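Each remark here refers to the structure printed beneath this line.
Note that this complex is displayed minus one protein chain, with the remaining chains in position.
What follows is chain A.
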Amino acid sequence: MSLTAKDKNTVKTFWGKISGKAEDIGCDALSRMLVVYPQTKTYFSHWKDLSPGSAPVRKHGKTVMTGIGEAVGKIDDLVGGLITLSELHAFQLRVDPANFKILSHNILVVLAGMFPNDFTPEVHVSMDKFLSALALALSEKYR
């Protein structure tokens, strides 16, 4: 299920529309993930406050969305372009890759809620494919 030229264009265009709200999107998606999938909280036991919209959640949401923005720029070679990020996740953070899917779902939920008119079925499928490809690239260095 690789990204077609149409998918890449759709993602880049949509990203152009939403990137201004990247921090809000990241904060909301992460907040939802921690509430709806409480097992994900195990990765953040070092944070003082895991409640929706808290300072550490907002800060980390921004970090995650910056990474995603980077990936949009490297959409023609996600595996090659995200080697450093993959090494980070594989060797330092050691996040179980199943969680990438969980966060992706929550990002899609937030996008649907914030941009109901722009998040058409066509945009939805391209974004879903992109986030899946991104997750795969992030898992590259795991083993």
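Assume contacts are C-beta pairs under 8 Å (C-beta built on N, C-alpha and C of every residue); 3 or more make two chains touch, one makes a residue touch a chain; residues count from 1.
In the analysis below, contacts and distances are computed from a predicted model.
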Missing subunit (named according to UniProt) among the choices "Pyruvate dehydrogenase E1 component subunit beta", "Small ribosomal subunit protein mS25", "Hemoglobin subunit epsilon 1" or "Protein TRANSPORT INHIBITOR RESPONSE 1": "Hemoglobin subunit epsilon 1"
Selected from A:Gly80, A:Pro97 or A:Gly113 as touching the chain missing from the view: A:Gly113
Residues from chain A at the interface with the omitted partner, ascending: 31-32, 35-36, 52, 105, 108-110, 112-114, 116-117, 119-122, 124-125, 128
